[in-house]
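Other chains dropped; remaining ones untouched in position.
We just call them A and B in the order they show up, numbering each chain from 1.
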């Protein structure tokens, strides 16, 4: 089970703040591909993924129990 | 208060100025990013900020640690507000104290640049004729403006 958070444009696109994926393990790239397929217009090329509140690389592996977040381009400040 | 925090209400400048001040501080710089009504001729009605709160506070604390390493002797507080913000409201505040003024200015300006790069906070601008999440992505070139660019 992998938990994912959606924020800002992605929260509005998906219509949800978070959901749980029933997988034991996947790479960040696989997570992005999954999201793009499930939510057309997701825009995975512009989105970073955080695993347990830390930015991850596309080849990093997500394990069951991890909390992930899709991070679209930030605009704080 | 926490020295690196996301808040949902108004930001009190004095509180953060007091936090960074101490007997060895000869200079304090405070930066506030405020909601501006007009940007390139477009009128903003209000902004809506959203954050990944625990990660945002962690990233702000990391920026503070970077700053204290680059400018030894400084003391830092960073706060960002989320929710609905209106004209002139403070969205972000950075307070830096230092024995000497040069570090207080340089470190403060470094902080806002880093915040805009790495802290997971998002801004939606609401205009009279529409709204849009602001970000650096190529999909938003025509309206992709930033608060304090």
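Here is the rule we go by: a contact is a pair of C-beta atoms (placed from the backbone, for glycine too) under 8 Å apart; a residue touches a chain by one contact, two chains touch by 3 or more.
As the structure is a computational prediction, the values presented were derived from the model and not from experiment.
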item: Composition by chain label (entire complex, not just displayed copies); value: A x2, B x2
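In the analysis below, only the chains that are shown with their structure count from here on.
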item: Separation of mean Cα positions, chain B and chain A [Å, integer]; value: 25
item: Contact set on chain A toward chain B in their complex; value: 5, 7-9, 11-12, 43, 46, 50, 53-55, 69, 71-77
item: Chain A-facing residues of chain B, complex; value: 33, 49-52, 54-56, 58, 80, 91-92, 112, 115-124, 133-139, 146-148
